[in-house]
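Starting off with a structure, shown below.
Removed: one protein chain of the complex. Kept in place: all other protein chains.
After this line comes chain A, so read on.
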Amino acid sequence: MKKLSARRRHPLAALVVLLFALAATGGLYAAFAPAEKAQADSAQSLATEEGKRLYSVGCASCHGTSGQGTHNGPSLVGVGAAAVDFQVGTGRMPAQQPGAQVPRKKAIYNQAQIDQLAAYIASLGPGPAIPSKQQYSPDGADIANGGQLFRTNCAQCHNSTGKGGALSEGKFAPTLEGVDPKHIYEAMLTGPQNMPNFPDSTMPAKDKKDIIAYLAQVDSSKAESPGGLELGGLGPVSEGLFAWVFGLGALITVAIWVAARTAKARKS
């Protein structure tokens, strides 16, 4: 102890104290710092990193090297992870060719890659996040309210039972049959292509859930159709066409068949 106190005025004493203090602080931090958070952060940044790599290969030619957009594709800053999950998850992006509207097709990326892309795009600017299963699952929703909301907000383009319909100049509202509830939710949230969006501020999350439940009720393979033979459920045009072409055609065919066969004993 005497030795230590004798050298307390040594020119290097301050340095030694400083080193001890730094080591103690670092050691304490290592002991108490939330290790999991650090790991999650690095996983997140890894996903963003991977997403950026996928983006550079698959998306950057149209949307710009850092998502700023070019004349071939819009800016992706602030569109959010939900938009990426919808566009890439339904196969619309990457687009096959320019045109009036990019159609749904088989998804090119798997869900893990889509999540990485979404993480990268979400890092460019704040936007809607991918909804949780609890948000879009139709369990426990009010189907009748969903029907009313669907008719007010969606039916004008997507048809009253979600069969889809035509828009101007080659654009169309696609059918909603067989669409993943998650993607329906994301479409309402983000408004892909020419579809307007329906943010939570004007259409609360509960309403979106009700709409998804209504669609599951009327527009799925299990949907009940009391009349049967819906002919696509597209309304009077397809029904009239069917009645005039096939209904009347069948009557004419039967009439011709009856009259063409002679009842005479000797066939001429």
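Here is the rule we go by: contacts are C-beta pairs under 8 Å (C-beta built on N, C-alpha and C of every residue); 3 or more make two chains touch, one makes a residue touch a chain; residues count from 1.
To be clear about the criterion, contacts and distances are computed from a predicted model.
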Original post:
Just by its UniProt name, which of "4Fe-4S ferredoxin", "Cytochrome bc1 complex Rieske iron-sulfur subunit", "Gluconate 2-dehydrogenase subunit 3 family protein" or "Phosphate-specific transport system accessory protein PhoU" is the chain not shown in this complex?
Top reply: "Cytochrome bc1 complex Rieske iron-sulfur subunit"
Subject >> Which residue of A:27, A:204, A:232 or A:247 touches the chain not shown here >> reply: A:204
Original post:
For chain A, which residues reach the chain that was dropped from this view?
Top reply: 149, 152-153, 156-157, 165, 167-168, 171, 173, 191, 193-199, 201-204, 207, 222-230, 258, 263-266, 268
